[in-house]
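Heads up, one of the protein chains got dropped from this complex, but the rest are sitting where they should.
Note that the chains take the letters A and B in the order they are written out, and that residue 1 is the start of every chain.
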Amino acid sequence: MNPRIITKDELNRLIDQLINTTKVYAPVRDKTGARWAKISSSTEVYLEEVNTRDPAKGFFFPRCELLLKFDQQGCPVEPEPPGATVVFGIRPCDARGLEFIKKFYTGQDRNDPYVRARVEQTVLIGVACSQPAPTCFCLAVGGSPHSQTGLDLLLIDLGNAYLAQPVSEKGEELSRTYPEADERSLKLASELREKVEAEIRTRIDTERLLAILKDGFNSAVWAELSKRCVNCGICTLLCPTCHCFDITDESVRGKVARYRVWDSCQFPFYSRHASGHNPRFSPSSRFRNRVMDKFYYTVEQVGEISCVGCGRCSANCPAGINICQTVQEIMETK
Amino acid sequence: MSNVSRQNPYKPVMMRIEQVIIENDARDLKTFDLSFVNEYERAQFKFIPGQFAFLSIAGVGEAPFGIASAPHEPLIKFTVKRVGVFTTALHELEPRAVIGMRGPWGNSYPFGLMENKDVVIVSGGFSFTTLRATICHLLHPENRSRYRRITVIYGARSPGELLYKKELQGWEKDPNLNLVICVDRLNGADWPAREGLVPNVLKEVAPDSNNAIALVCGPPIMLKYTQPVLKDLGFKPDQIFLSLENRMKCGIGKCGHCSIGPKYVCLDGPVFSYAQLLDLPPDY
Partner (left out) sequence: MNPDDLLRSRAKELLNSKQVRVVLGWTASPGSPVSTPLFARTEEDADRLKVDETCSLNLANYLLRFKDEERVAIVARGCESRSIVVLIQENQLRREQVYILGKGCTGVFVQGVKSPSCAQCRYPNPVIYDEMLGDPVEPAEPDPALTQADAEFDRLSQNERWEIVSADISRCIRCYACRQVCPNCYCPVCFVDASNPQLVGKTHNLSDNMLFHIIRALHMAGRCVECGACHRACPMGIDLMRFNRRVCRIVQEKFNAVSGVDLNYPPALTRFAPDDPQEFIK
């Protein structure tokens, strides 16, 4: 699939065309910086922030999803499928997060039809990062500001135009009418990649971390590290790969529906049995569970760590807990 | 480990409550026998004892329960203790009411491994549900010859708390198995004969561990004291199988609630060998 050159004007025209036929989501300006919103014009797109406050996982795994409605007899009725969607301006770390969500929900022998429907009907147009945020560390976990994983099309800002690298058939379809990229542009894109990657200096020896975590369930480090944690759910809810959910029934004026909503292993009643027994009652057990899941459990489950290095947990933790710092302290225990 | 793939694993099938039996004196344990509203859904529902299913009441929610009936039985049986929002709503339902069910989920007891071996079943309280399914299945004329001696030790706090009293009375007379029922306190009753805690009775009965598989299901305290007895009798960790419980929401290894380390009780369990459990973090 050959890379193309799309000028900034042409790109805006493309986005406006897409808006006419499908739902298009992009980062928009917000008092917190940038967040995802459905746009009605290419002028709303805001790419100045390295990342949106909210993660992109909502495009495959929405914050609140209607699973079933129930009719008068109590019989379940499935909702309409979500419809075609274009997600524009997604960063490579978030795209890797979506790839993980796709793998976890549709990769094994149990298929989640809701996630699958969204995967099939969504086109992901990514934008490479030209500079990292202070909390970014995608390179440390096998990613890159120019990674193509999970995307249909990757755009690299060359200044006056974008280099558009199709990654999938959908991406090829979108970009094939534009001129092919010349050698100079390809070289520039490559230099830009080297430059931004050089700015991310954090490195994590994830293999060694995995070995330490396998043996580290009873380590005293968890009690120490979790002391400052306030046990909110920010780290998990903003994480591109955290995928825990709750199922809840709502009954409003005779209309009954079953919803799936984001849940968090950090909440105190997450693991509480109806009998009252709560295996992860202590804050340190919940803190440990998140770190274990990101860097060990998902390796066993789907073959990869699920941290993509977006840094949202570190940037938004009200108690100033930094995941890289946490991981470093764990590695210093052995 | 039959994991039946469903088109939409979140969508329950409709079931009619045919019969409700109050199992205990405290009246907080009820057994529900369910039939399928749609015949084709009954034909699709294939399960092996040990597996569980979610029962669903629209507008209230769902909860997982071990399947207490054997595959050859006409109705699907669940025994439910009233502990919270969902179980209270379920307990208020009468025969003819329609509820939802989705499943079967999870793995089953290791029937393949159990062939040509002795089977020792140790259970206490209301965890006996999937073991009823297992015993009925083992005793079925088509299956019985594949297994050697069957020993069942089942206990409850008092005679009134024993589940499936009709089946128990039948099995006591059945030469195809050795059933030992015990209660913590007889309270003057004359049935069953034995007074004693399950782990102690297990010690007295002392089943042979040679070429045997033990299936253990009970409250955490019973499991804690039964394990050393089994060890003393010579059972190795890979000969002992336990059925675990954990908080569940999806039943298909997605929502994360029932995780124990990298494993999900709903997907990799609920039946685990003791050897497997020793490898998992004590997060349950």
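Note that contacts are C-beta pairs under 8 Å (C-beta built on N, C-alpha and C of every residue); 3 or more make two chains touch, one makes a residue touch a chain.
Note that this is a predicted model, so its numbers are computed, not measured.
Colleague: Of A:V28, A:A117, A:I234 or A:V302, which one is in contact with the hidden chain?
Modeller: A:I234
Colleague: Identify the residue among A:D157, A:E197, A:D246 or A:E304 that touches the chain left out of the display.
Modeller: Spelled out, the listed residue whose C-beta touches the missing chain is A:D246.
Colleague: Using the definition of touch stated at the top, determine which of A:I125, A:L139, A:I156 or A:C317 touches the missing chain.
Modeller: Result: among the candidates, A:C317 touches the missing chain.
Colleague: Touching the absent chain: which residues on chain B qualify?
Modeller: That gives, for chain B, the contact residues 84-85.
Colleague: So that we can see where the missing chain sits, which residues of chain A does it touch?
Modeller: Answer for chain A: residues 30-32, 35, 53-54, 63-64, 134-135, 227-228, 230-234, 237-238, 246, 248, 250, 259, 261-262, 264, 267-269, 314-322, 324-325 touch the chain left out.
Convention: only the chains that are shown with their structure count from here on.
Colleague: Counting only Cα atoms for the centres, state how far chain A is from chain B in Å.
Modeller: A distance of 39 Å separates the two centres.
Colleague: Which residues of chain A touch chain B in their complex?
Modeller: 67-68, 70, 73-76, 78, 104-105, 108-114, 217, 243-251, 256, 258, 260, 263, 265, 270-275, 277, 279-280, 285, 289, 292-293, 296-301
Colleague: Spell out the residues on chain B that touch chain A in their complex, using ranges where they run on.
Modeller: 3, 5, 7-12, 14, 57-63, 83-84, 86-87, 98-100, 220, 245-247, 249-250, 252-257, 259, 261-262, 267, 281-284
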